[in-house]
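Below you'll find the structure I mean.
For this depiction, one protein chain was excluded, whereas all remaining protein chains were kept in their positions.
When the chains are written out, they are named A, B, C and D in that same order, and each has its own residue count from 1.
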Amino acid sequence: MTDMTTTYVDLAPSRAEKFRQRVLPMILFALALAVIPLFGPSRSTLTLLNHMGINIVFALSFNMLLGRAGMLSFGHAVYLGLGGYFCVHVMNWIAADTGIWGAVPIFTMPAFGFGAGALAGAVIGWPSCRRAGTPFAMISLGVAELVAAAGFMFDSLFGGEMGISADRMGGPEFLGLSLGPLNEVYWYIAFWTFVGVVGTYAFTRTPLGKLSEATRDNPERVEFVGYNPQRVRYLVFIFAGAFAGMAGGMSAVQDEIFTPENLSLVPSGAILIAAYVGGIRYFTGPIMGAIVMTYMGSNLSDYTAGWLLYLGLMFVGVVMFVPDGIAGVVYGTWDVLRSGRLNEVAAGWAIRLLGLALMAVSTITLVEVAFRWSDGYGEVFEPFGLELAHGSPLTWVVIVLPFVIGALLLRRVARSESEVTS
Amino acid sequence: METVVFAVLNGVIYGLLLFMLSSGLTLIFSMMGVLNFAHASFYMLGAYFAYTLMEGSNFWIALFIAPVLVGLAGMVVERYGLRKVHARGHVAELLFTFGLAYLIDEVVKIFWGRTAVNYKVPELLDFPLFTLYGAQYPAYRIFILLVAILMLVALWYLLRRTRAGLIIQAALTHPHMVGHLGHNVPMIFMMVFGAGCALAGLAGVIGGNYFITDPAMAVQMGPIVFVVVVVGGLGSLEGAFIAAMIIGLLQTSAVSINASLADIFGFLGLAGTSEVGGITIASMAPMLPFLLLVVVLMVRPTGLMGDREV
Amino acid sequence: MSNEALQLIDLKKSFGPAKIIQGVNLQVAKGERHAIIGPNGAGKSTLFNLISGRFLPTSGEIWLNGDKISGKKPFEINRMGLSRSFQVSNIFTNMTVRENVRCGVLYSMGYGYSFWRNIGNLREVSEKTAAILEDVGLIDKAHLPATLLPYADQRTLEIAITIAGGAEVILLDEPTAGMSHSETDRAVALIEKASQGKTLLIVEHDMGVVFNLADRISVLVYGEIIATGTPEEIRGDPKVREAYLGEEVEEGVPA
Amino acid sequence: MLAIRDLHAYYGKSHVLHGVNMEIMPGEVIALLGRNGVGRSTTAKAIMGEVSPIGSIRFKGQEISGLANHKIARLGLGYVPESRDIFPAMTVRQNLLLGIKDMRRPGKWNIQQMLDMFPNLARRADNPAGVLSGGEKQMLTMCRTLMGDPDLIIIDEPTEGLAPLIVQQVGDMIAEIAKAGVSILLVEQKLSIALRIADRVYVMGHGEIVYGGTPDDFATRDDIRKEWLEV
Partner (left out) sequence: DTIKMAFIDPLSGAMASSGEPALQSFMLAAEHINANGGVNGDDIEIVGYDNKVSPKESLVQLQKAIDSGARYIIQGNGSSVASAIIEAVNKHNARNPGEEVIFFNYAAVTPAFTNEACSFWHFRFDAHTDMKMNAITDWVAKRDDIKKVYIIGQDYVHGEAVAAAAVSQLKEKRPDIEIVGNELHPLAKVKDFTPYVQKIISSGADAVITGNWGQDMTLLVKAAADAGQKIPYLTFYGGSNGAVAALGEGAVDTLYQVSEGVTNLEASDEQYAMIEEYKERFPQYDYYYDRAFTTLQMFDAAAEKAGSVEPIAVANAMEGLEVDAAYGPATMRAEDHQLQQNLFVTTVAKDVKYGVDNTDLGWRLVDGGKISAEAASTPTTCQMERPE
């Protein structure tokens, strides 16, 4: 019999569903964080992992703006930078043991960064959130340049060109972590990355978080259900600043230095790219983007001089062909697998994959040959023992042929798919 | 006195260069609504193309060919890139050009190396035109002045006085209607983008040897070009001109001023020994344009001369 | 006086030189269902925009339940108990139907800009949302993204968002535009139910709907109200026949 | 001249046209009637390539569905949309100038003729089009379209929102154009006008053509009018 006390249809997902969709991923994430050290990562891996953690929180905070609230910021690094700077100062106060500071564990830095980022967001957001869309984007660009320029002028706050350094081994130990060796810093970063992920996710579940999405979709209508869109944007902006500041606090401990460049357009642009490549429409998109881009940014350069070019190509490719980013691809694939439609699309996918691989082969060859030619050291690109000098016809065959075949394959799939849907 | 004269002279030249650079962006931005982040990259391409062309020919040939080449590059970008993302709105377009800027930077590094190339002022113009207060004034700067003015007039004529200009303007607000009247709007957009890029290329040809031609030139000029266009007001050539002038004069004269904040605000009790008081006006020069940008956008979101919000 | 839910006093609005609303005076009593009709471009939507705070009047005053609302922002007016729908569907396209309605519910239930509560745990909000979805008949589509709704359902959702906040005064701009006969009937039933005990101001071109629903009708022509009255009075008013209904009479008589 | 077979159209997921069939002969004036929202404007838009059409649209024997809108226009199809879309910042004269497709090949109409035909416009020739009254705007749009020398003009709701007097004028003008040998597809609601100038009448309901015939025949079909036109 139906439960007579329920007078309405319960639309909310069931308990089990909630657990599966919300709690379980978090547990798995925490588990992953906890398991990683068991593999005995090398120091360079640890550095990489730590930077990934920082960038995950940073990218998530950025996406609170772009993906969730539809606010394109070109200056989000300002908040990471200001939060980080504040933490570096706090770390120096701790080291100097002035006042009560001596009792503060370095472990708590991200909390300070959170506060400083929120404050910065509150101050800077006040004028800039009065506009949306392109004016907002332009203001954020101006603010970033302004703050970065100011960074070079106020030496006592920002340390000029040199920036400000600190030592993470001061203050009382927390949880038995001296934070000296990198593997201890890993635990610190892992802890705060988890806090950051849970925090930004929780935010999406609050009324304000939902309203920020509504404001993105239709700011006008929001006004007619009782909200001031400027106010919504402003509050979201403060939170985005706060989480960016938190990432700054994580970075202050990991890198122990902040310089005015941390405030500039360059890191702001990088996080924009990371979030977008990851997929701004999904909560997990920026996480994936941060992981992939951090990995590529730090390791690709070991393999090839053309790594920036590859990053650029990848970004442009994503913008043009995969607007939903890595997460879009991952979820799309997952949906297909789960609904058991794999055999329907398998052929198309295989061809597409083949086409992409062929085009990648030719692009990589072109880039590698070009970079070696440009270096002028007379080095020759020799993949799999194949000698591809820039002058040899074989090289051009390897560049042109796969590209053409790949492009044709991709076009064929695209065409046959559009026929199916129409 | 001499400080003022020099500040004005240099400010005007710098302003004109900025105008040349931003006129192309104004064109693109106002006609197509595309915030072209790669605009300064096309400026850079102009300089490099001219440098390469000059090796085989001379400056005057480069002056004409290089912008055309840059324009063609722009058209290719529009046709095979921008047009594809156009349907997904301005943010996608903007991100596309953002990525494009990265790509052009890298490609330039492949072809021309990571350090500056020796792109020189043509010998014909490499002489001091006159001497003022003991300093010589190079003829090339007057040449810049002339080209910039020529460009301003030509652009203004094109936009306001020809049917092509009318079509372009109509296509911005009513692209479909213009299409129904039998005009090829995608083609027009491609031409506009190409023309805008060609203008940036021209600025590169002229600015590359006045300043320095290196792979960082795009990144350094990029943000300031936006400032000019946005401060001037969307779609307003006159606005871009005025904004470029203001910024040129502001930045150059700031450098020439010896005062510090304490000298100016001293009466407010700001001590020269304090950090804020010790900041010189000259050292604030790089941040002035951005201050202007933020203030203008907040007070007048349409920009100085614009009639639309950015 | 306080019996007036809505009162417009010599309201004027110009866009540049164009005088769109030229001195409108109108009183709508509490609980009344009032329709506004008039030719295209007469200024009906503009009038709604003025009342709901989307545009600022050039001159004149608007009073809601004894409070002056002209000059206030839309969200302030909404919080004072006035809600409106749009002629062109104006919904949150990337959210699900349920989320759309929930956005309409939240503020009125006191969860303004709250960022310390989990929205899923707000029991009253969920209940109210479900109740509204039930009422408007969208409950089966609650988890669909709003973009995927058929046109008529989008119009229904538009109404659902409008009534979700529980406002006392409701403005509907051509709620049935583009709906088929049966859809229109359903919509009218819905509007009837939702405006029970509330004040309703509605713009419609569908005379069937208007005469069916309205207690009183005002006719707006070129920014002026040329007549106000009961449906019968309006039907019989020669001025109205000439300016608006006239064609209907003419219709069917081939020239 | 124009032959439409099984035309479908969608706005996003919503299916608006469910297989429209119609034909227009050279020199004919056709009125397309129907209630609000049945898809008449959509039909016009589908023909002009504004919404993507599925099905066949042949103009002068050539398939035009899927062509870019300027190509359709250049084949000789003129379009006066519901929204009119004059260029408000430009003068009346400039608006007319933009109607010319190719400056090197002038059509049979020129600007002076247009101004002669409509003294109202002549008086305003150098004013920005934005200040024109609704009726004048309607005239301007039609003249602008004529400048492109079309063989068939599709006019969507030319009399919508116009005062009765102006409705009359616009009606006369359409008749004038038809006399010059241009075919016209008139999307209208006002029966009086439609029946006065049309050679044939189509009635649309729910995205399909539900009736086609001459005005005289239509006058006898009360059933059609009751079911598909009246409210």
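The criterion applied here is as follows: a residue touches a chain if its C-beta (ideal position, glycine included) is under 8 Å from a C-beta of that chain, and two chains touch if they have at least 3 such contacts.
On a predicted model such as this, the values are computed, not experimentally measured, just so you know.
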Chains still shown that are in contact with the chain withheld from the display: A, B
Sole contact to the chain not displayed, among A:180, A:332 or A:383: A:180
Sole residue of B:57, B:136 or B:162 that reaches the chain not shown, by the stated touch rule: B:136
Interface residues of chain A (partner: the chain not displayed): 42-44, 47, 152, 160-163, 165, 167, 169, 180-181, 255-259, 261-262, 298
Residues of chain B in contact with the chain not shown: 2-3, 6-7, 10, 14, 109, 114-116, 118, 128, 131, 133-136, 138, 210-212, 214-217, 220, 252, 255-256, 258, 282-283, 286
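Here is the rule we use: only the chains that are shown with their structure count from here on.
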Identity of the chain that, by mean CA position, is farthest from chain A: D
Pair with more cross-chain C-beta pairs in contact, given A-C and C-D: A-C
Where chain B and chain D are represented by their mean Cα positions, the distance between them in whole Å: 45
Numbers and ranges of chain B residues touching at least 2 other chains: none
Interface hub residues of chain C, defined as touching at least two other chains: none
Arrangement of touching chains [line / ring / star / complete / other]: ring
Residues of chain C touching chain D in the complex: 17, 39-41, 147-148, 150-151, 177-180, 205-208, 246-247, 250-255
Chain C - residues contacting chain A, complex: 52-54, 73-75, 78-79, 83-84, 86, 90-95, 98-99, 102-104, 106-108, 111-120, 122, 126-127, 129-131, 133-134, 139, 142-143, 161-162, 164-165
Contact footprint of chain B on chain D as seen in their complex: 48-50, 68-70, 72-74, 78-79, 81, 85, 87, 89-90, 94, 97-99, 101-103, 144-145, 148
